[in-house]
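Here the complex is missing one protein chain, while the rest keep their positions.
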Amino acid sequence: MKYVYYPGCSASGTSKEAEESLQAAMRALGVEWTELEDWNCCGAAVAIGTSYLLSLALPARNLALAERAESDLVTGCSRCFMNLIRAVHYTHENASVREEVNELLAETGVQYSGKARLRHLLDVIINDVGLDVVAERVTQPLDGLRVAPYYGCCQGMWTYAQFDSTEDPHCFDQLLATLGAEVVDYRLKTACCGGTLSMSRRSVGARLIGDLLAAADDADCIVTACPLCLFNLNSFQREAGKIKGTHFNIPVLFLTQIMGMAFGLPKKALGLQRHVVPVDGLYEKIAAGAAVSSSAASASGAR
Amino acid sequence: MGAQANTVDKAWTLHTPERVLAARDLVGNDFSLCYQCGLCTGSCRTAYAMKYTPRQIMNLLQLGREDEAVAGGSGLLCTACFSCTFRCPRGVAVTDMMTAIQRRTLAEKHADPHIRRFYRAFLRTVERHGRFHEAEFLVRYYAPNPLRLRDELRLGLTLLMKGKVTLKAPKVKSQKGIAAMFRKAAEIEGRP
Amino acid sequence: MVVPSDNHEPRIVGFLCNWCAYQGADLAGTSRMAYTPNVRIVRVMCTGRIDPTFVLKAFSSGADGVIIAGCHPGDCHYSEGNYKTTRRIAFLRKLLAQMGIDGERFRLEWVSAGEGAKWAQIADEMSAAIKEKGPLAWRENLKEA
Partner (left out) sequence: MPEGKSDVKIGVYICHCGSNIAGTVDVEEVTGFAQEQGSVAVARNYKFMCSEPGQALIKQDIEELGLDGVVVAACSPRMHEPTFRRVCEAAGLNPYRLDMCNIREQCSWVHKNGATEKAKALISAAISRARYLEPLERREVPVVPAALVVGGGIAGIQAALKVADAGRKVYLVEREPSIGGHMIQLDKTFPTLDCSACILTPKMAAVKAHPNIELMTYSEVVDVQGYVGNFKVTIRRKPRYVDESLCTGCGICWEKCPWKAESEFDCGLGQRKAIYTPFPQAVPNVPVIDPEHCVYILRDGKCGACLKFCEREAIDFNQTEKMVEVEVGAIIVATGYDVFDPSAITRLGYERFPNVITSLEFERLCNATGPTGGHIVVNGQEPKSVGIIHCVGSRDRKYHEYCSRVCCMYALKFAHLIREKIEGANVYQFYIDMRCFGKGFEEFYQRAGTEGVTFIRGRPAQVTDLAISEEEQGKLVVVCENTLVGAVMRVPVDMVILCPAMEPRADARDVARLFNLSQSADGFLLERHAKLEPVATASDGVFIVGCVQGPKDIPDTVAQALAGAAEALALIDKGSVELEAATAVVDEAACSGCKICIPLCPYSAITFNEAEKRALINEALCKGCGVCVAACPAAAIVARHFTDQQILAEVEALLVDARPAPAEV
């Protein structure tokens, strides 16, 4: 399997661990993974506040690049996915938008015709690679680890419409269960983390983050499918705690990090040292869980 | 005259259909389909902090009162998560309208300068480098307001130490072309 | 050769079956859905009645496009007249293609009695597409050829 992928600014910057672990996990799964050449920022949730056209043309340029490379495009960032798929839909539905977007793209010498298909990382892992292949690669099952999957808002909508329920998706749960984790169901798994509000309007952003952390409180860790959410949930636990009148200390990981843990990949390759909220405790929990399950296994074996 | 006249003074006068149509051009979608059920607002995580909820903004647009919506600044709280658009039972592209209001709020300088600076700083780094550049962004965003910078110092240092923020600017080959896209967009959209 | 001109309004003949498509067009009317006046309708009981000569006659009489519209597959009032149409039309389509008449000028559509909006949309689409292509002027062009 060969893929051209779009990392996005967040995964190559403030959430570097997402990118590092993604590379490591994909190598482990035997997936050929090449970065889209010369990609640019999709505009996050910011370009749209200045220019409607840029909010479509910036992501469209990356699709055009994929088209030039005669490939589909995969991304592991939900915010980017949202912007990219919006560009796909809007240029498809509206001829005048398509023309104007291409007029902009001409400045960088590319055109977008709508040929390149867009895929989400989760979609690729579950539907192309397959959970059976993922299961085979697991060397250190996440026994006893209670994990809350955070699908994210941008995930819950167009993204999952391609391969899962839009309002109540379950694909992430399946992946985590394959890794041996105990999946924690909680009500805000598709609620928005506030995106860039954490930077532009801290009081509101931190409240949204606080609500999320509180809802997933009884999990050992939260796992996200978006580097931007990863950054938000990791970096503002102190501020969120202040607003909610509590103290949060919940490790938050990217989905390929937890996969890498289950695959027994080295911590450094997964960027685990980069976390604001330390994640070392998780290994202890897994070890304890493994001990319990192996003693249970030997007990049942004795009988 | 008297008391009754006062009431009338305070009442909103209705705008003409032409004016409502002008608003439709502004946001490019048919908000007149909205039947005010409030599902958008109920689905919105930031509505609690808004002066006008998304549904109320739809109503302001229907009345040709988009200036009121723009000045209210609620559009700035839209995270573009698209929940409202996906759920709208009448198929109204609510998010597109919220962001249209957001654009005008920013363009017409109704927003707090700090927030305006956030948008400017972010996009400026993309325009200059093709990608987001955290370090440059932080400088542009906080430089005029050192007090805020002090609040952020703790996080900034942590990020720096963990290797999440680098001072080196990202390199994109087509960087000039991307800057040209920004200029072209401003030209088409008639922005300064 | 007759060349496309900007102010050319195409003439399109629609052969519509009495039970589905014609009723659908009536529904577009009762629902007051505005659409192009360029499509003119001939009512037949079933699309299965449509003889290829009707279509050829329309083109030779100056039509720029012909549309046949009937019940959705499986919904034919006469059980499967529309299915028979499909087969007959496939042949006619090849013939027309040889004469330079493509799929934008000759269409087969399924429109149910409840699909007034669909009929209006098809009419507008087809008219716009043909307008872009310009007049067919079949007789004149054939003479020149």
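Note that the chains are named A, B and C in the order they appear, and that numbering of residues resets to 1 at the start of each chain.
Assume contacts are C-beta pairs under 8 Å (C-beta built on N, C-alpha and C of every residue); 3 or more make two chains touch, one makes a residue touch a chain.
Computed from a prediction, not measured in an experiment: that's the story for all the values here.
The undisplayed chain touches these shown chains across the complete complex, A, B, C. Only one residue in the set B:Ala47, B:Leu77 or B:Leu138 touches the chain that does not appear here, and it is B:Ala47. Of the candidate positions B:Gln56, B:Thr79 or B:Thr95, contact with the hidden chain is made by B:Gln56. Contact with the chain not shown here comes from a single listed residue; of B:Pro89, B:Pro113 or B:Pro144, that residue is B:Pro89.
Contact with the undisplayed chain is limited, among C:Cys20, C:Ala69 or C:Ile130, to C:Cys20. The omitted chain makes contact with chain C at the following residues, 9, 11, 13, 19-20, 22-23, 25-26, 28-30, 32-38, 40-46, 48-51, 53-54, 57-58, 61-64, 74-75, 77-81, 84, 88, 112-117, 120, 139.
For chain A, the residues touching the absent chain in the complete assembly are 165, 167-168, 186-188, 211, 215.
Across the interface with the omitted chain, chain B contributes residues 35-39, 41-44, 47-48, 52-53, 55-56, 87, 89-91.
Everything that follows uses one rule, which is that only the chains that are shown with their structure count from here on.
Rounded to a whole number, the gap between the C-alpha centres of chain A and chain B is 25 angstrom.
Listed for chain C are no residues, as none touches two or more other chains. Only residues 28, 45-46, 49, 76-77, 79-83, 86, 99-100, 102-103, 106-107, 115, 118-119, 122-123, 126, 130-132, 134, 141, 155, 158-159, 162-166, 170, 172-174, 177-178, 180-182, 184-186, 188-189, 191 of chain B touch chain A when the two sit together in their complex.
If you check the complex, the residues on chain A that touch chain B are 9-10, 12-16, 38-41, 43-55, 57-58, 61, 82, 100, 103-105, 107-109, 153-154, 156-158, 166, 191-192, 194-197, 199-201, 204, 208, 211, 235, 273-276.
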